[in-house]
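Yeah, one chain of the complex is gone here, protein chain that is, but the others are all in their spots.
And now, subunit A:
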Amino acid sequence: MFSARDEILARIRAVNRPSPVPIPRDYERTRTVPDVLALLDERVADYKAIVHRVAEAEVPDRIADCLARRSASTVAVPADVPASWRVPAVTWLPDSPPLPLAELDTVDGVLTGCAVAIAETGTIVLDAGEAQGRRMLSLVPDYHLCVVRAGQVVTSVPEALTRLEPGRPLTFISGPSATSDIELDRVEGVHGPRTLEVLIAT
């Protein structure tokens, strides 16, 4: 008896298939925009995320501000975020050793960096690399504060994919969790973090 694998492959090979076609790649690789950071700001905000543009040196102060405004006192964090981000007056829970899921479910929020941000679509990509941690860290808490550095920002989707390593676990985040399932209109806030706050550091 043939295995399912052999049989499916044999069925495909038995068919008079279309001949291979050249793939036209004449679509745009990037787009000309006057100010890529302004575009990122606008497009992330369009998803009802909160966005701030800050000077790199002011990032710690702004982190403290954001957390204070939400009264977030217990915050999870990948173990390798810059030390300056772990501002005083907050109980930091570094994910090393890995935080139990039940504990992650009770924190006030999570602070991470990112790998790449796409201005045109207002998307932040996490690749579990530096300052990002494992995937569940930025998923279970209800509030996600994310620091994007200017050098991580690209204009288009094609540019972003060339920067990413497909073997890593990737999460593309465009605004807070949302749904279009009720009357096909978007409302924010379902299972993922219901508040996304982004600091664009220049």
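The criterion applied here is as follows: a contact is a pair of C-beta atoms (placed from the backbone, for glycine too) under 8 Å apart; a residue touches a chain by one contact, two chains touch by 3 or more; residues count from 1.
Assume contacts and distances are computed from a predicted model.
Set against the options "ABC transporter permease", "Phenylalanine--tRNA ligase beta subunit", "Iron-sulfur cluster-binding protein" or "Probable septum site-determining protein MinC", the UniProt name belonging to the omitted chain is "Iron-sulfur cluster-binding protein". Residues 3-5, 7-9, 11-28, 43, 46-47, 98, 101-102, 105, 118, 120-123, 128, 134-136, 139, 157-158, 161-162, 166-187, 189-193 are the ones on subunit A that touch the missing chain.
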